[in-house]
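To start, I am sharing the structure in question, which I have written as C-alpha cells.
Only a single protein chain was left out; the remaining protein chains are all shown in position.
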Amino acid sequence: MVYLTRRERFCAAHKLWIEDWTEEKNLEIFGKCANPNWHGHNYELFVTVKGEVNTETGFVIDLRNLRDLIREKVIKKLDHKNVNLDTDFMQRKMSTTENIAIGIWEQLGDEIKILGAELHCVKVQETENNSAAYYGK
Amino acid sequence: MVYLTRRERFCAAHKLWIEDWTEEKNLEIFGKCANPNWHGHNYELFVTVKGEVNTETGFVIDLRNLRDLIREKVIKKLDHKNVNLDTDFMQRKMSTTENIAIGIWEQLGDEIKILGAELHCVKVQETENNSAAYYGK
Amino acid sequence: MVYLTRRERFCAAHKLWIEDWTEEKNLEIFGKCANPNWHGHNYELFVTVKGEVNTETGFVIDLRNLRDLIREKVIKKLDHKNVNLDTDFMQRKMSTTENIAIGIWEQLGDEIKILGAELHCVKVQETENNSAAYYGK
Amino acid sequence: MVYLTRRERFCAAHKLWIEDWTEEKNLEIFGKCANPNWHGHNYELFVTVKGEVNTETGFVIDLRNLRDLIREKVIKKLDHKNVNLDTDFMQRKMSTTENIAIGIWEQLGDEIKILGAELHCVKVQETENNSAAYYGK
Amino acid sequence: MVYLTRRERFCAAHKLWIEDWTEEKNLEIFGKCANPNWHGHNYELFVTVKGEVNTETGFVIDLRNLRDLIREKVIKKLDHKNVNLDTDFMQRKMSTTENIAIGIWEQLGDEIKILGAELHCVKVQETENNSAAYYGK
Partner (left out) sequence: MVYLTRRERFCAAHKLWIEDWTEEKNLEIFGKCANPNWHGHNYELFVTVKGEVNTETGFVIDLRNLRDLIREKVIKKLDHKNVNLDTDFMQRKMSTTENIAIGIWEQLGDEIKILGAELHCVKVQETENNSAAYYGK
C-alpha cells in the first residue's frame, strides 16, 4: 500500500456569515472573517489516495488522471470563484476550511474508486498558518 | 547603505472589472479574474527600505516601527477586505497587482522618511507565480 | 471528525548539554549542538487538534481561541527566550526537539479539551531538515 | 513514542519506460515522463523514524547517525545519478515515485533497527505537486 | 515603471561535459555534475518584465500572454527534456545555469517587446541553494 499526494491550488473569495444573525453578531463571532464585502485566499489542496502499486507500470494511479479529476470536480468550481455564492457543493454550508475539506471529499471519494484507488485524506491549507484535514467518516 | 525588507501578509477579495464594459467584454479581457462574485488571494507584501546603519544601535530603522507603520497604513485597509470596495487608496483604480504595489508605495513613502529611512521597493506577490514590484517614479 | 492545524513560530536559544559530563564528552556526544555559548533556531510549531464540526458555525474550534491559547501557554515562554534557562516547562530536561514537543503537549492537552476539541499532534520543526512529532502517550 | 523526520535531497535523471513496449505506447501511457533522452527532478526525501526518548540524552536517535545512514545507503546512490541506470536498488523496476519510496524503505528498514529506532515512513516528493509515501507492508 | 515577475517550472535532465575532454578530466572539473548517465533538476524560472501601467486596464502586460509566451518559447523545449540533447537553443553550449539563463533571455527578449514591455531579468533556480540571473548585455 502506497500513499500518493497531489497538490492543486485555487484562489477564491468567501466570508463566514450566518444569515439569521445580525451583522454585529457575525462580526463578534467570526471577527474579520465576516467582512460583509468578502475577503479571499490562495487555497492549497492536498489530495491523498492509497492503493497497491501496479507491478507493470509502477503506478498506484496515473497522477495525470488524478490531476484531471481534481480539476474537473473541484478546482473548476472553486478557482477564481466565490465559495459561498458560486460553488454548488458548498451551498447552504458555512465556508469554513473544515467544511471545504469535507465538501471536496464528497466530490472525489467515489470517483477515485473508479480510478482504482481509495481516497485517504483531503487537506485544505487556507493560509500558511491554518489548515484542515478530513479522512472521511 | 543597507537595504531592509519586511514581509507582511493580507488576505483580500477583488476582481478585475471595468464598469463601462459589458460582462462579456470584461470576461474576454480579464478572464477568470473578472468573476462577477469576486475571488481572492493571500497576498504577500515585501517593503524594502534603505539607509545608513546607526553606529550605536546597528539599526537602519527599528523594524518594529516599520512593521507597525505597514500594519497601520496598509494591512489594516487590505486584510480581510475587498480591495475594490473597502480600501480607500484603491478607489477608482483597477485592483491589479501593479496598482496595488503603486498604491501601497503612496501610503508609505513619506511616512518612512519620518522614520529616518528611504522607501526603496514595494513588491506584491499575488500567487506563487505572479508578483509586481514598484521602485517609485 | 476533522483535524485542524495551527502553525506558530518562536525564535529561541538553546544547547544540548549534560551538566554531569565534561565539556569534552558533551562536545563528543552532542557535537556542535553543545556549543557552550549557545546557538539558536527559528522553530516552527504545528499544533493539530481534532473534533466534530459544529453544524451552525462550521468550526471544530475557533482558530482564534486556539491561536491565543498557544501563544499564552507556549509561545510567550519560548519566543526570544533561552529554552534551557528561561522556559519553565523545560527545566531539568534536555532541550532536544523531541522533549520540546512533549513539553508543549503537556502545556496544551488539557486546555484544548476545555475548548471542546482534542489535541492530536504537536510537531516541532527545528530546521528545514529536522522535526519531531508527538501524539501523546 | 516520538516521531523524528529527517529531510535529505537528491537530484537525479529518470524516465518511465517499459522496454517491451514501443516508443509510441510508452509515450501514450507515460506521456512526457517517457521522453527517450530522460528528464530529471530535485527529489526531496523525508524519512520518519519512531521510538522512545532516551531519558539521559533526550534523543530518540542521534540525528547525525540517521543523516549519515541515509546519505550512505540512499543519497550516494541517487544524487546526481540516473535512477534507471545507476541506482542498484532500482534495477528492473519502474522508477516511479511509488517504487523509489519502496526501494528506499528496503535500504533503510533494518539499518534503523540497529540504531535503536523503527522506520515509520519514507516519503518522496518528486515535484511541489506530487509525492508518494510508504509505511511498510 | 512597474516590474512584473512570472514564475514557471521545468523538470529536465542534463550534464556538464566537454566532449574534447576525457571522462577523468570531466569528473575532476565538474564533479558529480559530470555523471555520464545524466542527472536532473526541478528548475524554477523567474521572468521579470518592466513597463508603464496601462491606465485603463491597470496592466503592464497581460500575464496570461506572458505565461503563454514563456510556455511556447521556453518551457515546451525544456520541460521533461534533456537540456543537452533535446533543447534547440542549448545546442553546442554547456548546460550550466548561467547559460540556460542567457539562452532563455535570447528566446524571450524580442517577443516581449511585441507584447509592449521590456525584458528585465531571467533568473533560473537550479536547486534551493543555487541560481543564476541575467539582465542582458
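For clarity, chains are labelled A, B, C, D and E in written order, and residue numbers in each chain start from 1.
FYI, contacts are C-beta pairs under 8 Å (C-beta built on N, C-alpha and C of every residue); 3 or more make two chains touch, one makes a residue touch a chain.
Keep in mind that what you see is a predicted model, and the values were worked out from it rather than measured.
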Displayed chains contacted by the hidden chain, counting the whole assembly: B, C, E
Residue of B:F59, B:F89 or B:Y135 touching the missing chain in the full complex: B:F59
Residue numbers in chain C that touch the chain omitted from display: 9, 11-14, 32-33, 35, 37-42, 79-82, 85-86, 127-128
Missing-partner contacts on chain B, residue numbers: 1-8, 53, 56-60, 63-64, 67
Where the unshown chain meets chain E, residue by residue: 16, 18, 29-31, 93-99, 101-102, 128-135
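Simple rule for what comes next: only the chains that are shown with their structure count from here on.
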Multi-chain contact sites of chain A, meaning residues that touch two or more partners: 128
Pairwise touch network: line, ring, star, complete, or other: other
